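All protein chains but one are shown in place.
Letters A, B and C mark the chains in the order given here, with residues in each chain numbered from 1 onward.
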């Protein structure tokens, strides 16, 4: 049963076999990368397609953009999502605007892979959830798989997508999520997945928190509360219809995410629900997320920081009783 | 009647007179800066305190951080907020975390001044509203004055604040907003201001959009709708109490902002209202903001892009009638 | 795809300036005169309030034309910045599109009404999309050169940037990539001694951008950026070197910016009247014209005739562009993404 990490590796290998234009670049990639996602690829495809970059994120993205404008399909890796910040200018001011400002005459097919997320004793610089920063940037797609199956299928679409895609890989899931078998076909971006059906309350989530939601939903079911869990899978495009349909059915919405509470993707989802499903709501739109502090190193603090199935269950109880 | 721009210049001058540790640094600052905000300051304080930096934003912020750790109170300018992106790493991974990760033994008193915003024929690279990107970053305060009076008073607090402050100056207001006289005392950060009272509907806004809201509110009053306008003044700290008190009174909330609709500060405010004032709401929380596209150059497109008092009035009518 | 075929601006490349024919010299002059005339027209239009923004190229004509003349239009890959109209004109960008772009109308190139005026972008000419952001194009150019090397297609990439741009981290990162991978890439610094109001003496502590090259193991040369032949020669050599696998070169073309930074700037705030007066004495277009006349490659009459032809062509383009319709506001929402939400991407890009 292949892991999430193997799903990524398989996705990369499949696309590289299929399309000569796909190249990988990033720090330590040639030796397999710090998470071994690219292990074996240099042996298979050579150093011309699996490039150990200098330690310089702005140029990892900048070089990828330029290579994409000149006919390649680069898949840069940022070693940890925490280190995407030096490349922000290339992503936000450049990659995101190329199609729009060139009236579609140019486009920028890059897929920026970024291991992210907490629960792995990574501390403040190897745990951050930075996806929220990109949410308001037109022109950037944001993909965050929660299962090994999705990891591969969404990676295929991301690489094939003609526009820049931020592809977040949750480190906690790398070796913990497994698939029976890996798909060979892409999944469209912008389609959320109902991971569990329920009539009483909707949890909207993505990434590793989907599994926390599912655990809490299971516990809640034993208390007679039927929780529906919607896995967004992509933050952009955001599958508004699936979210709204679920909330219209359950009338109660809880948004669960791992980024800091304020300004996160959860705010967008909550605002969407408050605007579009107001008539159907039987309770406040509740957000559950880490507090507005930095990610701590110590594991006692880390546990207190992250939402858990217990804290989600408590929130379910409260909202269900509303 | 001093303008908003003069209020900034006056604020800088006052703090530089008061505190030897205050220095300015940024591109072209010595010659007054491209908006002339620092005009005359090099003559008054010398090139040691008003530093023409190299064209390198990451180091403008990085040098400011280091100088602040070693006892100065730097006020860096980023020539346009659109160009803060190269400095994102220094701001988000460094400045924002210094107090927290040093347990308060170090802190980083910098105030990053950034002219921002549209309506000035600036096109895609001289109009952006980037404030949303910083909303989820613990440790960064975000100040966005809408009047000349506030511009000075809030700048004083920002400079005196012991932590990093992002100080956004709306270019459209620079020469259009005037004060009778400028205050010499700071205003606390985190206190919203009710700019207009009304019982029927609340508009929450900030920056230049406050004036659009006020114009629309005036028009609505002639149609018998009493609109309350809350000017947030700071996005972090966010004055939740003032927002919630207003919405509890009016039962209807419209959030108006100039950043792209998705993921903006408006999402956070809408989510806050949906969570905390649900019981009091008599209608959906409506967001009005530019579409999720890049800022266009052509002025016909620019006008279509930005919310106007007409589009706000239309939204008021619709929500009031709900 | 809104590309048009590259105009037949340049028929033949020669390795050194010496091998240029008199036709080449006249063509260089024509392009410089055209760029100068476009610039002057734009400056006037701005003062008349008919356009809202222009970044002038005056003083940069020799460097832009001379360097671009050493390229194969539509084959070599070109990254420009906001001041590079003469590069575009040399490669074959046409006047109607240039003036549509200046007026912010629906040109089919340069980002049409959406983008800043005269930020070049043209697929057929391999003018990669320019933004206003300083230095970002430099690592992108390294990426384009990496792609060419990967494909082994013998194209060379050139990237233009100012002296101020060299302070950005992106400049350093790109030089490092180019050096490590020996990329077929020419770095062309249009060193006009100023970044807006900041003189190069406050931008760096060395006297030349070329000094930076050695630290990467890259050759760096200072070039007289006011002499189109010097720039042509240096660029042709660097291009040839890149083409035969010799790796990148950094050219530091020294020149003067004859106007304020852009139409939003006023250089009297940071230059003395004497400095501004001095600028007037150094017009590379006039100088080259005199040189060709002295050399007998051009007559006063031919030059005058050329000016008239150019003026007429520009006036026509202005008239057309100014009268062109405003964009449809419904177009605001197009071309954000190539594949809609919920759709699968095409099997092949």
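As a working rule, contacts are C-beta pairs under 8 Å (C-beta built on N, C-alpha and C of every residue); 3 or more make two chains touch, one makes a residue touch a chain.
Quick caveat, the model's predicted, so the values are computed rather than measured.
J.: Could you list, sorted by label, every displayed chain in contact with the chain left out?
T.: By the stated touch criterion, the chain not on view contacts A, B, C.
J.: For the chain that's not shown, point to the residue among C:169, C:184, C:228 or C:327 touching it.
T.: Candidates C:169, C:184, C:228 or C:327; residue touching the omitted chain: C:169.
J.: Who touches the missing chain here, B:68, B:246 or B:262?
T.: Looking across B:68, B:246 or B:262, the contact with the absent chain belongs to B:68.
J.: Considering the whole complex, which of B:9, B:97, B:152 or B:211 touches the chain not shown?
T.: Result: among the candidates, B:97 touches the missing chain.
J.: Of B:2, B:33 or B:54, which residue touches the hidden chain?
T.: B:54
J.: Residues on chain C that touch the omitted chain in the whole complex?
T.: Those residues of chain C that touch the unshown chain are 167-173, 176, 179-180, 182, 202-206, 211-218.
J.: So which bits of chain B touch the chain we can't see?
T.: So the residues of chain B touching the unseen chain are 19, 21, 23, 48-49, 53-54, 56, 58-59, 61-74, 86, 89-90, 93-94, 97-107, 109, 138-139, 141, 157, 160-163, 186, 188-191, 237, 239.
J.: Identify the residues of chain A touching the omitted chain, counting contacts across the whole complex.
T.: 27-28, 30-32, 34, 52, 54-59, 82-83, 86, 121, 123-126, 291-294, 296-301, 304-305
Quick note on the criterion: only the chains that are shown with their structure count from here on.
J.: What chains touch chain B and also chain C?
T.: Under the touch definition, chain B and chain C have A as mutual neighbours.
J.: For this structure, which two chains have more C-beta pairs in contact than any other pair?
T.: A-C
J.: Among the chains, which has its CA centre at the largest distance from chain A's?
T.: C
J.: Rounded to the nearest whole Å, what is the centre-to-centre distance of chain B and chain C, using the mean of the C-alpha atoms as each centre?
T.: 36
J.: What are the residues of chain A that contact at least two other chains?
T.: 58, 86, 89, 93, 97, 100-101, 138-139
J.: Could you say which residues in chain C touch two or more other chains, in rising order?
T.: Chain C, residues with two or more chain partners: 111, 114-115, 131, 133, 169-170, 336.
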